[in-house]
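Yeah, one chain of the complex is gone here, protein chain that is, but the others are all in their spots.
Just so it is clear, A and B label the chains in written order, and each chain counts residues from 1 on its own.
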Amino acid sequence: MTFIDRIERPEDFRHWFGDMEAQYVYTSGVAGDKFFTALKKGKFLGTKCDQCGKVYVPPRMYCEECFKALTEWIDIPNKGIVDTYTVVHVDRDENLLETPEIRAFIRMEGTDGGLVHKLDVPAEAVKIGMPVKAVFKKEKEREGRITDILYFAK
Amino acid sequence: MEKYPGEALSSKKMKEVTHEKWNPRVKYAWSCGEAMSRFLNELKKGKLIGRKCHSCGKIYFPPAMFCKFCFKPTDEWVYLPDTGKVMTYSISYLDMHANRIEEPILVGVIDIDGASENMGIMHYFGEMSPDDLTFGMKVKAVWKPEGERTGSVTDIKYFKPLEGSE
Partner (left out) sequence: MRDVACVGAGMTIFSRRLKETGKEMCFEAVRMALDEAGLELKDIDTVVCGSAPDAFDGIHMKGENLLDGCGGAKKTYMRVFTGGGTGVLAPIAGWWHVASGVSDVCMVICEEKMSSCFPHPQSAFGHIWDPILERPIQPNLVWIFAMEMNRYMHVHNIKKEDIALVSVKNKGNALDHPSAQLAAKITVDDVLNSEVMAWPVQRLDISPPSDGAAALIFAAGDKVGPITDNPVWVEGVGWCIDSTMWTNRDLYFPQYVAKAAKMAYKMAGIHNPFKEIDVAEPYDPFDYKELHHMEGLLLCKKGEAANLTREGVTQRDGDLPTCPSGGLLGVGNPIAATMGVKAGEIYWQLAGKAGKRQVPDARTGVCQAWGDLMQYGSVMVMRS
């Protein structure tokens, strides 16, 4: 019974079952905390690099290209454009959804960034380049998370 | 002294800053392989089994299908007694999640008799107080009743002092 012999009794072979037990709490970070605190109030913020002019949404503490600390915070109007999208038919566990849903990358106007979120537009009506805006939860239901935005819509 | 970058948070502040929570749902079925499958099946029968390499004569416990010194397949199954010696130990007041416990867990490495030198496994000690634990002490396995054994290292409840030894 070694690597080189045939296995005669496969029922002798066992599996050991287990799982990964862990819970995580991720801080949104120094820049992220400012962004989500503003999002809770229904506002978007970005950071601008004074060297290359790039405007980051979500805002970052540093410019990826120039590698300097970003200190200029600017208000970003709630106006986006659908940059790309997908039509989702199954959930995370591969169960069929009752109605297909749209997930899109929304580029925020006047910035070099954007957000991935749900798009509340029927699949046949979605067009790349269409203007959309964020629809927020009621103020008292917001928590300072990306889900404070319910979805983007026309 | 100059200030290095970083913003420390207290445990309370950590709950107040914006954050996201996540519990991964991941399950595994690890294949035991030939050696460990036999090892577990023998534990269910109340026995310890090792594996011998004929080239160097080493007896592996737990068993392994290849000799890591000769780097070739091992050759023979060998039953071993369920007695051994304490190689090292600890008296723990922490459980696996770092919670404090009142009654300490006595745990250590037991070199099993009949296997080659330093062929140990980690297991609990029982039927003794923390002060009884000494290096080199002779111990014997205490098994769960046959009906409760499932083919796991926990089919052995713990190792207790071997009767008749110092």
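In this text, a residue touches a chain if its C-beta (ideal position, glycine included) is under 8 Å from a C-beta of that chain, and two chains touch if they have at least 3 such contacts.
Treat the numbers as computed from the prediction; the structure is a model and nothing was measured.
The missing chain, though absent from the view, touches A, B when the full complex is examined. The residue touching the chain not shown here, chosen from B:Cys53, B:Leu80 or B:Met119, is B:Met119.
Residues 1-11, 14, 17, 22, 24, 28, 30, 32, 36, 39-40, 62, 68, 87-98, 104, 107-109, 118-124, 130, 135, 152-154 are the ones on subunit B that touch the missing chain. Even with one chain removed from view, subunit A keeps its contact list with that chain: residues 16, 18, 20-33, 60-62, 64-69.
By our rule, only the chains that are shown with their structure count from here on.
Remark: subunit B residues 7, 9, 14, 17-34, 36-38, 40-41, 65-66, 73-75, 77, 151 touch subunit A in the complex. Those residues of subunit A whose C-beta lies close enough to touch subunit B in the complex are 1-4, 7, 12-20, 22-28, 30, 32-33, 36-37, 40, 144-146.
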